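A single protein chain has been omitted from the complex, and every remaining protein chain is retained in its original position.
And then chain A:
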Amino acid sequence: MKSLFAPNAQPARLVFTTMVAGQVALLLLLWLFYPMQLFPSLGEVVRSLGDLITSQGLIQELWASMTTALEALAVATVLALLISYLTALPFFRPIAFAASKMRYLTLTGLTFFMALMVSSGHQVKLSVLIFGATVYLVTGMTSVILTTTQEEMDHARTLGMSEWRSFYEVVVLGKLDDMLEVVRQNFAIIWTMITLVETLYQSEGGIGLLLYKQNRYLHLDGVLAIQLVILATGAAQDYVFVLLRRVFFPYSQLGASA
């Protein structure tokens, strides 16, 4: 027990699991018995969740949002990798710098320009998400590239590799696992953006639109149920990314545990 409050301690697995279970139980108890009814009760949220699934197509909407999110993430990842890798050439460094700074732009203003540039609502939604995710991914990915040390590059060069081959071996192959971690961390950005974008372009539905409707009619139990669904989906996605990292980059785990 003491280890739970000791700095940098490594509590036993059983102790840690028990602690987590206890904290979750405490949270649920607080939710059940908290006297100020700011939040809808647990029962109301569960009932609302059932209703959203059976009568409002929550699963289908979630699927629609998820496919859009994954589509945007795939394109944004390719774009961000390209922009980041191009920083090897000084000519392209200002582009990466500018792309990184564009994360300060607001989406509302951006959607207007996107609507002028592309035809369908789906395309607008997708372009906004791709743009939003790309600028965050570029920031993370260029940071990963900047962790490359002279020692790493020298090592490749002393093996007789050309500058491009050294870059490919050290930065592209050598840091692919870190790039996946950047993608995992920034996937959450897409979920925060998608709920906003889906309210602006309502023709295709999506969980964002569902959330917007619940919010509009002050169905707080529904709002909370959807938020929890998004939270669970995000946690599941995180787990999948960790799994992918373990499968495709086993050395990455070794390094982390070493």
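Following the convention adopted for this analysis, a contact is a pair of C-beta atoms (placed from the backbone, for glycine too) under 8 Å apart; a residue touches a chain by one contact, two chains touch by 3 or more; residues count from 1.
One rule holds for everything that comes next: contacts and distances are computed from a predicted model.
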Quiz prompt | Chain left out of the displayed complex - its UniProt protein name, from "Imidazole glycerol phosphate synthase subunit HisH", "ABC transporter ATP-binding protein", "Fe-S cluster assembly protein SufD" or "cytochrome-c oxidase" | solution = "ABC transporter ATP-binding protein"
Quiz item: In the full complex, which of A:Pro11, A:Gly57, A:Gly121 or A:Gly174 touches the chain missing from this view?
Solution: A:Gly174
Exercise. Could you tell me which of A:Ala88, A:Met161 or A:Leu244 touches the chain that is not displayed?
Key: A:Met161
Exercise. Pick out the residues on chain A that sit against the missing chain.
Key: 151-152, 154-161, 169-170, 173-174, 176-177, 249-251, 254-255, 258
